[in-house]
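These notes concern the structure reproduced below.
For this view, one protein chain was removed and the others were kept in their places.
Per-chain residue numbering starts at 1, and chain names A, B, C and D are given in the order in which the chains are listed.
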Amino acid sequence: MDVVDARPILAPFVSFLCAGLVFAVGRSIFWRRFFTFLAAFIKMGLVLSMLPGTLRGVVYVYDFVEFTPGIGIAFRADAYGMFFALVSSTLWLFTTIYAIGYMQGDRDRVRFFGFFALCVSTTVGVAFAENLLTFFLFYETLTICTYPLVVHAETPEALRAGRIYLTYTLIGGGFALVGAVMVNAVAGTLTLSQPGILSGDLGTPTLAIIFTCLTIGFGVKAGIMPLHGWLPIAMVAPTPVSALLHAVAVVKVGAFGVTRVIYNVFGVELLGVLGFTVPLAFLAAFTIVASSTIALTQDHLKRRLAYSTISQLSYIVLGAALLTPLAATAAIIHVANQAFAKITMFFVVGAIARTTGKKHVSEIDGIAARMPISMAAFTIAALSFVGVPLTAGFITKWYLALGALEADAWWFVLVLIVSALLNAGYFFPIVHRAYFRPAKEPWPTLEEGRRFETAKTLLFPIVICAAYVLLLGVTAEVPGMPFSIAQVAVESFFAGGGVVP
Amino acid sequence: MNAGWAEALPWTIVLPMVGAVLTPAVAARRPRLAGTWAWGVLLVASALASGLVYQLATTGPFSYDVGGWAQPYGIELRFDHFSAWVLPLLLLFVVIVPFSWRYLDHVMPDERRPAFYALLLLNAGGMIGFCVTGDFFNLFVFTEVVSLSSYALVAVGGRGLAAFAALKYLFIGAVSSLLMLFATAQLFALTGSLNMADVAGRLADVGGGPAVMVAFAAYAVSFMVKTAMFPVHVWLPDAHAIAPSPVSAVLSGMVVKIGIIGMLRVYQVFFAADVLELGAFNQTLVWFGAISIVMGAFFAIFQDDIKLMLAYSTISNIGYIVLGLGLASPYAVIGASVHVFNHALIKATLFLAAGAIIHQTGLRTLSDLRGIARRMPQTSAAMAVGAVSIVGLPPTAGFVCKWYIALGAFESGQAPFGFALVFGALFIFIYYVRMLNAFYFQEPVHDVVIEANEAPWSMRAPVIVLATLCLVLGVLGGIPLSFVEPAVLELLPFWGN
Amino acid sequence: MKPWSLLLVLLVALPLVVGVVNLPPHDAPDAPIHTGVGVRYLARGVEETGNKNLVTAVLLNYRGFDTFFEVVVIFTALAAVLALPRGSAADPGGAPAAAAKAANGSDIVPVSPVVSYVVRLMAPFMAMFALAMLFRGHVTPGGGFQAAAVFAAIFIALGLVLGPTRVAELVPDDWRPWLQGAAPLAFALIAAIGWRLTGAFLGFPTDDHTAQEAMGLFLEVGIALGGGVILARLFVEMET
Amino acid sequence: MLLFGLDLDYVLVVVLFCVGLYMLVSKSNLLKKLLGLNVMETAVFAFIVTSGMIEGGDPPILVAGTAAPYASPIPQAMVLTGIVVAVSVTAVALALIVQIHAHFGTIEVDELKELP
Partner (left out) sequence: MSDVFDAVMLSLLIATAVSVARARDLLAAVVIFSLYSLTMTLVWQHRGAPDVAMTEAAVGAGVTTVLFLITIARTTRREKP
């Protein structure tokens, strides 16, 4: 049942305020850090305070402003929104710690941290959007706020990456706008609170146009194959940006959008009848396999991770496209699993680049001797991606396989197996080189008085995220943990029909 | 006999006029006093205007008979929801005038300031009168006041080139005013009255002959020229680019809207009389609107001079509004009418910010102004906010209207125009990305840019206020929308849906 | 003959002809013009406004608002000319152009004595005619503008003969900005008085004829003076 | 007066309007263009006053010498205002032309177009 509460708008507003303060008073390093941390903790507190309610099925709603009857900006913290907000606010905390360590002595840090806070505020805004208008509003603002971060280095190729990024995302934004407006025109309402607001008798051609526009619109950011071009190029951004944005915030917003379209705009029954999701599922499967194969060939560490992100995202799209409760659970839970695992990897790659200056797979032979803890975390994350039990990745693959069988699309299970092998194909060589290859030339030894391999601020988030990967893997059935929120979300999506596990 | 604030209606028009006439007298001794005098007059006028809007909000549209003569015999001033545009118009003037105090230092010698501020006040008064009058011939007279002051304001800045651009503007503007006068005379010959409401009544029993059609066509063409729509937009880019920045902000933001408000007035009359079948005309409006969007954006991309590019983007945004009007569906017209205000606000931000940069560095082209953001952070930030909002990206004011016009397009079944609307505008963002890159992410080339310091406070404050308004209205866009809605719904039954 | 411009002219001309031809015949007594709003002006115009010349009645009383802003348009023209940068490219400061300076230093363009004598002789009679037109305006054709034009004609004629600077001295400097705005200020004043008397902006009291007469006359004088000074000033500004 | 069924006065007014428009559009000399504009303006005023005429009507001045039917006073008031507006526009245009000549040394549009 809906409870009117200000917290869904306070969460995005907190980091918006923090961005304002950072821009205003950013010159002094202390105040900048103080405000960023304060905002991170308050946001975490707000989201966690709403968690018990969500688990009990309470939905916090807040209508902010009404343009004309039926069209306005409103916030709604339903289970799925809460799940995504929880993931992104926890990761924002860790990434801030990491960014402070990583950006030491870099230039324009005021601009960096200001826009960084803005991006997260829009991500949480997307999570809590009650209707498509608010969703689109935060979706496009995210594009604008990430542009300065992508071109942060101000080098010619950074500008080129920024331009490509904007072209892709703005054209995508255009399609999303057209789709959203058509939904508003055709369905009369924009709300995302119902398990589906479009009706079958609107005629398949219109529905087809709406579905394609929305999927292209959100698919650009979800990195579905033909639209993924910007992601590898955007890796030129500093690592904290790649970590949080291109592994968590920006791409997940796209995947979140696709799932919202499937579950809340069209609804499971209508799509089952129309069958639009079948081609989408095939496209997702193709993306998984194709991007994994490309990842094999990438020597640059961050680009390899980028292609792995593209393939992992399509897991979520595939799960949603299968239209069965189990697959839906897998899709939602994978949002968290992939986030924590991928962010650990990016942190590790960033730490390696920061301490030893090595950026390529071929250059990191025997690094485990020099940076044991980081490489251990990297291995855990790699295991999670391959889907080894006890790690988060395993749960997704397990439920995804069950979902595929439930949707009697057995060949998807084959795709999962192939992709697991491919994941192993491009992650294990890294682990192998790190541990079992002798170092080509001796690694720069620890400066005296330094007990850990890299700066504490870099190491601490790596360890925490790796722990999370394991925690998520183990605590699937424990109530109160992310998995249970996913189940509450799936209940709301499949309120109409289908069995819930 | 008139409700509370209605008494102030004629005085709101007359006040800027009398202020303008007195400016040379007041500032005879100290020319720089003219700026403060003009600002004072505009402040008082906007106070009156807010009283009028308050009256409109409480008791609905009201009218005022000048000279005490009953409705069709004297001149009637009618204040309805569309004329509520007077208040934001005056508030924009109140923000622009302080900007011009310091800006005029490099534009004209001091002794010509009183004449400049007189022209600015006359322009404001003329536009207020235009939005408020309920009499066709009075409409013509106010158009002349506005146009004549605009021709002069364009030529005030530069030397021969500005005069040539102003003269081109004058010739096309005069021809369009003549067409308006011809249409007024035609309607007078057909109905024997000049009062809009009365003409609507009498036109109904005159029936829809070719003469009525020609009268409407003459009005339509005249307003299309005034609002620089696609086929007749040639005069706008040079005129708005050469004019001093505060003048360009006034011209692009408000004077160009005269055509739109005129078209709405003419719609009201011809549809109350219900004598014309308007499907074909709406369709041409939609086509011209769409072409204006794409064409304006397309030309804007190739300009290197900031102000010339902003002038072309005005054509593109006018295309928005005309497309909205042509679609004739409730949401589209609401979006178009509110975009009249939003575009004025955004364009004022952009022109004033560009003006501040030109004032500080003397450079106008993008390639020269590389790396300006380091030295002029606040002005460049305002420029960035303006750039994002002119394309209509979400957090800003431009987005809400774009959503409504697109909604109207899809609701009235003209989907291709919805697509044209959304993607046509993205063209222009290519230029803005180039601009933002040049400002923020490239090293300065000229040393004048390297040591440029932030604009003086009297120029920076208006720019910052306008930029914050652009952002705030993106979220609180509801206020103007819900304000205009009753007027549009009252107008729409005549559009046959 | 330029084909393109001919085409454009025809494109504009044809609809106008179609529109104009379908109007009721131009001097038909039953045309809507003569049966519309005009009937009341013809029937009750004289006793309501006290003006026998109905055109002046309509101009000043019924549709006084139009004339108010028409006078403002004239002032705009003057403000425009004053605001424009003057002077040639050579001395952009707007200093009086050297060309006007005649050889003998004073700015009189050499004019034959016959012309200057005739002009100086005619000046008072022209002034007399202007005043007549002004004060008889509410009875016979004439009124503010015509008087203004004749006053301006006197200024311009004398200016040509005696040189513009000498004529400029006729209007004392610190009076000039006020005189320039005489017409709109007169209208504003009358509007205020009308508002006080009849409660309506620019309202003439229909019963009290003397007040009507006085206010009408005040407006006429305002327009004549204001218009005259503006037109003369236009001449002086364009000349230098 | 009717000529092949058309109202001659009105048609001649439109012809006058077209002569003015042609002058404005085709002539390259700015002064000639302005003269064309003035001709167009007087043409529209002619149209307004002609529409206010009445058969054998006297001027609307109710003194001894005149008798009904009277020409309608409103068009005449409109034209009076129109003439004054036309003069103001012409004055501004002439000031601009002087400015252009002072700066470019020519007032021919063809030559002005070639200048930078």
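Here, a residue touches a chain if its C-beta (ideal position, glycine included) is under 8 Å from a C-beta of that chain, and two chains touch if they have at least 3 such contacts.
Note that the structure is a prediction, hence the values are computed from the model and not measured.
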From the touch rule at the top of the page, work out which displayed chains the omitted chain touches. C, D
Which chain C residues touch the hidden chain? 53, 55-56, 97, 99, 133, 141-143, 145-146, 149-150, 152-153, 156, 231, 234-235, 238-239
Counting contacts across the full complex, list the positions on chain D that touch the omitted chain. 1, 8-9, 12-13, 15-16, 19-20, 22-23, 27-29, 31-32, 34-36, 38-39, 42, 45-46, 49-50, 52-54, 56-61, 70-71, 75-76, 79-80, 83-84, 86-87, 90-91, 94, 97-98, 101-102, 106-108, 111
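Operating definition for what follows: only the chains that are shown with their structure count from here on.
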Cα centre of chain A to Cα centre of chain B, whole Å, reads 44
Whole-Å gap separating chain A and chain C, where each centre is the average of the chain's CA atoms: 74
Mind pulling the residue numbers of chain A that touch at least two other chains? none
Residues of chain C that touch two or more other chains sit at 16, 20, 23, 31, 33-34, 37-38, 41, 63, 66, 70, 73, 76-77, 80, 84-85, 89
Under the touch definition given earlier, write down the residues of chain A that touch chain B in their complex. 64-68, 71-73, 133, 136-141, 143-144, 148, 151, 154, 158-159, 162-163, 166, 170-171, 173-174, 177-178, 181-182, 184-186, 209
Which part of chain D faces chain B closely enough to touch in the complex? 21, 24, 30, 33, 37, 40-41, 44, 47-48, 51, 74-75, 78, 81-82, 85, 88-89, 92-93, 96-97, 99-100, 102-104, 112
As the complex stands, chain B meets chain C at residues 1, 10-11, 14, 17-18, 20-22, 24-25, 28, 64-69, 72-75, 108-109, 112, 114-116, 118-119, 122, 125-126, 129, 137-138, 141-142, 144-145, 148-149, 151-153, 155-156, 159-160, 163, 182, 186, 188-195, 198, 202, 206, 209-211, 213-215, 217-218
